[in-house]
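Report on one structure; see the data block that follows.
One protein chain omitted, others in place.
Note that the chains are named A and B in the order they appear, and that numbering of residues resets to 1 at the start of each chain.
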Amino acid sequence: MSRLSETQTGFAHAVRNADAAVPEGVVSHLRDKPRKRFGIYRNNVYVSLINVLEGRFPVVARLLGEEFFKATARVFVEHHPPASPVLMRYGGAFPEFLETFEPVSDLPWLPDVARLEWAWNLAYHAADRDPISPEALATIDPASADSLVFELHSAVQVVRSPYPVVTIWSENSKDREPGQIDAGAGGEDGLIVRPGIAVDVRHLPPGGAAFITALSERKTLGSAAERALAEDESFDLQANLGGLIGSGAVVALETA
Amino acid sequence: MESKTRKMTSLAVAGAFAASVAAVGATPAVAADDMVKCYGIAKKGENDCKAGPGTSCSGTSTVDYQGNAWKLVKKGTCTQVSTPAGKGSLSCLTSRPAGKTYDCG
Partner (left out) sequence: MSRIEDTRVSSPIPARAGVGLKPEHYSEILETRPAVGWFEVHAENYMGAGGAPHHYLTAIREHYPLSVHGVGLSIGADAALDLNHLAALKQVCDRYEPSLVSEHLAWSTHDGVYLNDLLPVPYNAETQARVCEHIDQVQETLGRPMLLENPSTYVRFEGSDMSELEFLRGIVERTGCGLLLDVNNVHVSATNHAYDAVAYIDAFPHEHVGEIHLGGHADDEGDDGEPLLIDDHGSAVADIVWGLYAHTISCCGPVPTLIEWDNDVPEWRVLMEEATQADAVLSKPVLRHVAAE
């Protein structure tokens, strides 16, 4: 191992581990191993990443309160540091981390709220595509609709939850006190879309999640509708299809 | 798929398609108030080259989070989300057993 590599291995280890001693060979003009000075680097790394997570999961942060969130995020940063210098990609493992993080186990809906926020972030940075135009839609013969295959915008994601995750998220995304929410009121599915540059989160009607998931797997419109009906008998194809196209989620249609 | 009895005929799919295409722009499938935007479209950039808040301990203190050792109390809006009946009435403000505190030093 080169000398530089050795120095950086020791430095990185001590930055990541709060209890580690200041590495050998690190000095100030006044002393060896200046603990306070070295702590600046450690602090920078942790605090900046905690702040990234706070910006990425603002609703989770609001639900937990700043102090609790930051302490939680600190544990996450310690165990799941970023692999990429591009920080817009950091935090994908946070929802799963919350699943196993004992201090939040009394909030079973929290990981799904985090999933929704992560999906929002992916949608925010997704590639640009224009939604299908009314002209292009008009050229399609309804008689062939059954075998249509949909190309969805890369921002489109579905988040399914046994908890009212869209309501919890939306109530806590507003600049006012959230209303009382009954977490046992039943599950909600959310659709994340980004027709222009603004991300939209929509609450899906019954069967909608199964329908969109099937379409995203390039199933034909007919079989996606069948799958949605199999999951929920009250599935309304016309309303779901109109809603999906109207939300800007569909960028192209082709016949299978 | 074709061998099974279909609940929806291709004619019904065609009808629904025609109707929904005609309705696009007029009626979204979800009510307008179901649609919410989170925060501004100009979200903060995440990478920068600044240093953090100096030598403050916020990033350097550790806490034993195993088991019930967290004394830290949730103070967020989660008090507004009541947990399902049957799981007990664990609200967010349920106090936790005292343990190592999360503070500086």
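The criterion applied here is as follows: a contact is a pair of C-beta atoms (placed from the backbone, for glycine too) under 8 Å apart; a residue touches a chain by one contact, two chains touch by 3 or more.
Remember, it's a predicted structure, so these values are computed and weren't measured experimentally.
Colleague: Check each of A:A73, A:L87 or A:L221 against the chain that is not shown and name the one that touches it.
Modeller: A:L87
Colleague: Tell me where the left-out chain touches chain A, residue by residue.
Modeller: 2-5, 7-9, 11-12, 15-16, 25-31, 34-38, 40-41, 44-45, 48-49, 52, 81-88, 123-128, 154-155, 194, 197-198
Colleague: Go through chain B and note every residue touching the omitted chain.
Modeller: Against the left-out chain, chain B lists 41-55.
One rule holds for everything that comes next: only the chains that are shown with their structure count from here on.
Colleague: In the complex, go through chain B and note every residue touching chain A.
Modeller: Result: residues 1, 6-8, 10, 12-21, 23-25, 27-30, 34-39, 41, 43-44, 46-47, 51-63, 65-68, 70, 72-78, 80-87, 90, 92, 94, 96, 102 of chain B touch chain A.
Colleague: Hey, which residues of chain A end up touching chain B in the complex?
Modeller: Of all residues in chain A, those touching chain B are 18-19, 36-37, 39-40, 42-48, 50, 52, 55, 58-59, 61-71, 74-75, 85-88, 90, 101-103, 106-110, 117, 120, 124, 134, 137-138, 140, 142-146, 148, 166, 168-174, 177-184, 197-205, 208, 221-223, 225-226, 229-230, 237-247.
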